[in-house]
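Of the protein chains in this complex, one is absent; all others appear in place.
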Amino acid sequence: MLPARPGLHRRLLTWAWTVFGPFAGLALITALFAWMTRHSGQFLSVDNWRTIVVHTVIVGTAALGMTVIIIAGGIDLSVGSTVALVTVCMALFMKKVDPLLPEALRAWKVTMPLAIALGVGVGGLCGALNGALISGLRVVPFIITLGTYQAYRGLATWLASSTTVYVSAEMRPPWFGRIVAIDPEPRWLLVAPGVWMLLGLSLALAIFLRYSLPGRYAYAIGSNESTARLCGINVPAMKVWIYWLGGLAAGLAGVLQFAFLGGVGAPTTASGLELRVIAAVVIGGGSLSGGEGTVLGTLVGCLIMAVLENGCVHAGIPNAIQDIVIGVIIIIAVTLDRLRRGRTA
Amino acid sequence: MVGGGWRCVGVLLVVGLIAGCGGPPEGGTAAPGGSGPGVAPARQGVVLIGFDASEALIGALGQGKIQGLVVQNPVLMGELSVKAMVKHLEKQPVEPKISTGEAVVTPENYKSPEIDKLIHPVRAENVSGASLSGPKTKKWKVIVIPKGTTHEFWEALHAGTLKAAAELGNVEVIWLGPQKEDERDKQIELVHSAVAAGVDGIVLAPLDAHALVEPVEAAVAKGIPVVIFDSGLDTKKFVSFVATDNYHGGVLAARRLGEVLGGKGRVILLRYAVGSESTEQREKGFTETLAKEFPGLTLISDTEYAGPTFDSAQQKSQSLLTRYRGQVDGIFCPNESSTFGMLRALEGAGMLR
Partner (left out) sequence: MTNDLLEMTGVYKSFGATRALDGVSMSVGAGEVRALIGENGAGKSTLMKILSGAYRPDAGSMMLEGRPYSPRGPREALAQGVAMIYQELALAPALSVEANILLGQERVRSGFLRLREHRRIAAEALELLEHPDIRPDAKVRDLGVGAQQLVEVARALVSRARVIVFDEPTSSLSERDAQRLFAIIERLRRRGLAIVYISHFLEEVRRVAQTYTVLRDGRSVAEGKLAETNLRTIIGHMVGRDPGELFPRVPHEPGEPVLELAGFRAGSRGRPANLTLRRGEILGLAGLVGAGRTRLVRAVFGLEPVVAGRVRVAHIEGGYATPRARIEEGIGFLSEDRKGEGLAIGLAIEDNMTYPGLRRHARLGWLRLKERRDEVVRWMSRLRIAATGPLQPVGGLSGGNQQKVALARLLHQQADVLLLDEPTRGIDVGSKAEIYRLLGELAARGKAILVVSSYLPELFGICDRIAVMTRGSLTEALPVDRWTEHRVMEVATRGDEAD
C-alpha cells in the first residue's frame, strides 16, 4: 500500500521540527531561567554563557564518543572511571616519569604534549579493552563496562596510592590551563579554545557518521546486528574500533578534566560522569536500543544539562531540588522526543 | 570460529594491561604488630577520639562511647569569614590569617557552659534565602561556598555567616555548595558561576588545596576578592585565611588519646580523604605528636581513608575493625563523618567499653 504523500507545507513543518526540535527544549529552559532570574539579568550575560559552554566541554567531549557507541547499540559505563584514570596517569607521568627523560627532550617543552598524548592513548586503550572484551567474551556491553567501571577506578586509585597526585604549576605551560578557561586568551576567540575544539570534533564526527563506511556501519550494527553480519560487516572488529573511538573521546575528556582541575590527578574525580554523558546523548535523541542518535542532538543535550545546572545555581534552587529538577527534565525531554519521532516516523 | 580469535585478543589484552602496569608505589603502611598467639589481648573496649561535634557524637560522648572530641568553632568561623570579607570590601585592613580556636571535649567537661556553647551552636536550616541572580537588596552581595552541605558542621557555619550578616546589616549572604565533599569540579563550577553572576566577594572553603587555585586566581584577576576558610589553598592571592589551627587540633587529639590510654597501646588513624588540607593537617599533628610525645603508642594502621560520606566511612571502619579486632586500643578520626562511621562500626562490632 502506498502511504498518502503529505502536503508540501506539512513536510516542511516536519523537517523543521526534526532539525530544530532539539533546540526547542533548550530555548524553553533558557527562557524559564531567564524569567526566574530576571532581576539581575546576569543569567543571560555573555560572561555566564561563556561559563556554561566551558562547563559543557568535558561532558560534551566524552558524549561524542558515547554517541557513536550508543548508535552502535552499545553503552559505556566506564567513562567516568576512564577520565579519572587519565588524570592520574597524566599527573604521574609529569611528576614521576618526566624527570627521567633526557634533558635535551625536556628543553623542547614536550612534557605537556607528551602527557596529553599519553592521556588520550590511555583512554583509547581503556576503550579498546572494553570493545575487545565485549566482542571476545560475547557478554553484553552493560556488564563488561560495569566491570571496567570498577576496575579502571580501582586502577586509578592504586596507581595514585589512594591519594591525589599534584603537579607543580611550573610544569604546566600557561596555554594548557587556558584550554578550558572561562575568559579566552586571545580575546578574539570569544569562547574558550576547548569549546572550539569540541565544535570542530563534533563537525568532524557528524561528517564521519554520514559520509564514511564505518559511520554507516555503526548505524547498521546498532539497528540490527544480525543484519550487519549478513551484509558482510565484520561486527566484532567494528565493535572494538567503536569502543576504541569512545575511549579516545573519554581520554580527551580526561585531558580536559586535568586542565579544568588545574593539574590534579584525582582518582575520585568524575564519579557519575558516565550517567551525565549517557543522559546528554539520550536527551539529544539517542536510543539505548541502538541505531539512533545524532551529534547535533548530543551537543544540545549537553547544553541542556549545563544550562540546567547553571540556571539552578543562579536561581538559588537548593542542591536537592536541583537533582529532582534535572531528573524530571531528563524524563520529559526523552518522552517528548519519542512523541516527536512517533509523529514523523 | 571468528569469535574464538577475538576471545584470544581479549584475554591477551587483559593480561597485557595487568603485566604492564608495574607494581604499586611504596605505601607508608606500618606493619601490624604481629597477630600471633604471643600478643597480649587488648583490654576491654576501644578508645575513640573524634573531631567535630554533632548531636549524635555528643550523645555518644555523654554515654562514654567516645573518650574525646576535638571541636572547632564553626559559628565563629562563619562569622569571622564574612566579617573579614566585608571589612576588606570597605577598604579596611584585614589580618592575613585568623584563627578561630579549638578545644577538647571529654565526658567530664562537656556540661560546662563554655564547652556547651561550642558543641551546641546555633544552626541554620539548609535553605537558600538569597540567589545569585536575585535583586540586590543590600550594599554587598557575598557568596559563601562550603565544602559540602550535608554535615552539621557546615550548618553551624552557615548560622555564623547569617549572624554576621544580621550584625553588619549591609551584606547579603548566598550559601551554595556541592553536596558531596569530593566534587572538585562542582566547586570549581560554582566559583565560575559566582564570578559570572558578578558577586562582590567569594568566601570559599576549598575542597582541594590545588584544584581551586586557578578559579580563585581568575576571580581575583577580575576584581572579586576571595576569603578562604576552614581549609588552606595553595596561593597567596586571597584576602584572609580564617580557620581552626588544624595542626594544633591533631596535637590535642593525640594528647587526649595518650592520656586515656596511659601512654601505652596500639592505635589506628582512619584518615578522611585525599587532598583535604584541613584534615591532613589534623592527621599530621596527630601522628607527629604520637611519635614525639608518646613512645608507648604504636600506630598500627594509618593508610585507610574514610571517604566523603557516612556510609563510605562506616564501610571502611567495619573492614578495618574486622582486620584489627582484638589488636587495637585507640582510634582517631579526623572529622565528623569519619568519627560517626567509626562509632557506628564500633557499636556494631561490640568493641566499645
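Order of writing sets the labels: A and B. Residues in every chain begin at 1.
Keep this in mind: a contact is a pair of C-beta atoms (placed from the backbone, for glycine too) under 8 Å apart; a residue touches a chain by one contact, two chains touch by 3 or more.
It should be emphasised that the depicted structure is a prediction, and the values quoted were computed from it without experimental measurement.
Across A:G121, A:G291 or A:P318, the single residue that touches the chain missing here is A:G291.
In the complete complex, the residue from A:F33, A:F93, A:Y219 or A:F258 that touches the missing chain is A:Y219. Contact with the chain not shown here comes from a single listed residue; of A:A156, A:I233 or A:M305, that residue is A:I233. Mapped onto chain A, the footprint of the missing chain covers residues 1-5, 210-214, 216-217, 219-220, 223-224, 226-234, 291-292, 345.
By our rule, only the chains that are shown with their structure count from here on.
Once the centre of each chain is set as its mean CA position, chain A and chain B turn out to be 32 Å apart. Of all the residues in chain A, the ones that touch chain B in their complex are 36-37, 39-43, 45, 47-48, 50-51, 54-55, 58, 125, 128-129, 132-133, 135-138, 155, 158-159, 161-164, 166, 169, 177, 181-183, 236, 240, 257, 260-264, 266-271, 309-310, 313-320.
On chain B, the positions that touch chain A within their shared complex are 2-3, 6-11, 13-14, 17, 21, 24-25, 27, 126-128, 130-136, 149, 174, 176-179, 182, 184-185, 188-190, 192-193, 195-198, 208, 210-215, 218, 222, 273-275, 303, 305, 308.
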